[in-house]
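The complex is shown incomplete by one protein chain, all other protein chains being positioned as in the whole.
Per-chain numbering from 1; labels A, B and C assigned in written order.
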Amino acid sequence: MARVVVDVMLKPEILDPQGQAVQRALPRLGFEGIADVRQGKRFELEVEGPVDDAALARIRELAESFLANTVIEDFTVRVEESAAGATAPTGAAR
Amino acid sequence: MARVVVDVMLKPEILDPQGQAVQRALPRLGFEGIADVRQGKRFELEVEGPVDDAALARIRELAESFLANTVIEDFTVRVEESAAGATAPTGAAR
Amino acid sequence: MTTRIGVVTFPGSLDDSDARRAVRLAGGEPVALWHRDRDLHQVDAVVLPGGFSYGDYLRCGAIARFSPVMETVIEQARGGMPVLGICNGFQVLCESHLLPGALTRNDHLHFVCRDQRLKVENADTAWTADYTAGQEITVPLKNGEGGYVADERTLDELEAEGRVVFRYLGGNPNGSRRDIAGITNAAGNVVGLMPHPEHAVEPLTGPTTDGLGFFTSVLKKLVQA
Partner (left out) sequence: MSVDTTKHAAETPDTPQPWAELGLKEDEYQRIREILGRRPTGAELAMYSVMWSEHCSYKSSKVHLRQFGEKAPASDAMLVGIGENAGVVDIGQGYAATFKVESHNHPSYIEPYQGAATGIGGIVRDILAMGARPVAVMDPLRFGAADHPDTRRVLPGVVAGIGGYGNCLGLPNIGGEIVFDSCYQGNPLVNALCVGVMRHEDIHLAKASGAGNKVILYGARTGGDGIGGVSVLASETFDADGPSRRPAVQVGDPFQEKLLIECTLEVFAEDLVVGIQDLGGAGLSCATSELASAGSGGMRVELDTVPLRDATLSPEEILMSESQERMCAIVTPENTERFLEICEKWDVIATVIGEVTDGERLEITWHGEQIVDVIPGTVAHEGPVYERPLARPDWLDALQADSAAKLAQPANADELRAQVLALVSSPNQAAKSWVTDQYDRYVLGNTVLATPEDSGMIRVDEETNLGVALATDGNGRYAKLDPYAGAQLALAEAYRNVAASGAKPLAVTDCLNFGSPEDPAVMWQFAEACRGLADACATLGTPVTGGNVSLYNQTGEQAIHPTPVVGVLGVIDDVNRRTPMAFREEGQLLYLLGDTREEFGGSAWSQVVHDHLGGLPPKVDLERERLLAEILVNASRDGMIDAAHDLSDGGLIQAVTESCLKGGHGARLVVPDGLSAFTFLFSESAGRAVVAVPRSEEVRFNDMCGARGLPVTRVGVVDGDTIEVQGEFTLPLAELREAHERTLPELFG
């Protein structure tokens, strides 16, 4: 089983109130030096069978027509390297 | 300016109604072969100055105390390689 | 024969019975339509009610758009059938691309329920003919994702073509661009808005009865047709 990740972010020109709320809270939490925060969505799809080009193309289609609303959002699709522990959010980073 | 990405996902054992709703809709959209869908959040932080270990440690702290609700969520923190277009969701993949 | 107005129930629709009540109080015959049923049962117009269709998980209206009933609604709307999308229904119309733009999280990040003053900007649509342009009405507003957004060009186009149907008065409740509360398609048969006219049809339960005009408008229009 392979994992495909679809990241969906609001387009840069669309106001992101959630990201802004995080950013506004940073000083209160004692954080400096973060110029901008954007908040988006991350989908993890567990795909049965091989993730070949055809499968990826279909998932792109899915992202375009369904997971993202391309009127306001951009997206990326990528296969997650199963080994790379750094990118697999299965345990809290400490 | 470097970008640090914080991915926040519900812990595996926690119910994810959003991911489930997406998954249930897939067959109706003509999609087969996706065994599981989980939906989480992606934060993109634009960091001023160098993203050294100290900076990363602080961002981890931020993620732990604020961006994620560690009662029910796990997170990962990583620096995004600015070159790799594939992972920078700034344009819709096509 | 009375005019038949369909009200779609998606799983998670909440204000469907209220929309049917409003149709009835306006003198029409409400017809319940089911999301899995492509057949519109000879209705003359359709209301997509408020609520959280399919839980509004993913995005509001995103899953409902792909329901069987919407296939027919989209087709008939393109053919000129009057369609009103209220709140979640508005979101479904945008997701279906029957109306331009999208609805995003309220800028203050909270769900908001309040009595909202609106200015009727366009009294020529199928759903607003009983109002006069410039008229002020008050109806309930309740949503968490009601911020209307579209790119500048689309917004300019909407304004130029008189397709902004309602604007918020007395404070923008959700960060909608240019205070837009509701819009119409070019033909004027499809109207979507965030506020809830169906909750302002009885003095007993609503802040006003200003919302009745939506339903009387479409009934008159259909009788004339």
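We take it that contacts are C-beta pairs under 8 Å (C-beta built on N, C-alpha and C of every residue); 3 or more make two chains touch, one makes a residue touch a chain.
Here the structure is a predicted model, which is why all the values come from computation and not from measurement.
Participant: Using the touch definition from the header, name the shown chains in contact with the chain that isn't displayed.
Facilitator: B, C
Participant: One chain isn't shown here. Among C:D107, C:D179 or C:E198, which residue touches it?
Facilitator: That would be C:E198, which touches the missing chain.
Participant: Which residue, C:G6, C:G51, C:G147 or C:G213, contacts the hidden chain when the whole complex is considered?
Facilitator: C:G51
Participant: Touching the missing chain, which residues of chain B?
Facilitator: Those residues of chain B that touch the unshown chain are 10-11, 13-17, 20-21, 24, 69, 71-72.
Participant: List the chain C residues touching the unshown chain?
Facilitator: Chain C touches the chain not shown through residues 11-12, 14-15, 17-18, 21, 50-52, 54-57, 110-114, 140, 142, 144, 196, 198-199, 202, 204-206.
The rule is simple: only the chains that are shown with their structure count from here on.
Participant: Using the stated contact rule, I'd like to know whether B-C or A-C comes out ahead in C-beta pair count.
Facilitator: Between A-C and B-C, contacts are more numerous in A-C.
Participant: Averaged over CA atoms, how far is the centre of chain A from the centre of chain B? Could you give it in whole Å?
Facilitator: About 5 Å separates the centre of chain A from that of chain B.
Participant: State, to the nearest whole Å, the distance from the C-alpha centre of chain B to the C-alpha centre of chain C.
Facilitator: Distance between chain centres: 34 Å.
Participant: Indicate the whole-number Å distance between the mean C-alpha point of chain A and the mean C-alpha point of chain C.
Facilitator: Spacing between the chain centres: roughly 31 Å.
Participant: Multi-chain contacts in chain A: which residues touch at least two other chains?
Facilitator: 66-67
Participant: Multi-chain contacts only, two chains or more: what residues does chain C have there?
Facilitator: 58, 66
Participant: Residue numbers of chain C touching chain A in their complex, please.
Facilitator: 58-59, 62, 66, 94-95, 100-102, 104-109, 147, 149-151, 175
Participant: Would you pull the chain A residues touching chain B in the complex into a rising list?
Facilitator: So the residues of chain A touching chain B come out as 1, 7-9, 12, 19, 22, 25-26, 29, 31, 33-49, 55, 58, 60, 62-68, 70, 74-78, 86-94.
Participant: Show me the residue ranges of chain A that touch chain C in the complex, using the header's touch definition.
Facilitator: Contacts found on chain A: 10, 13-15, 17-18, 21, 66-67, 69, 71-72.
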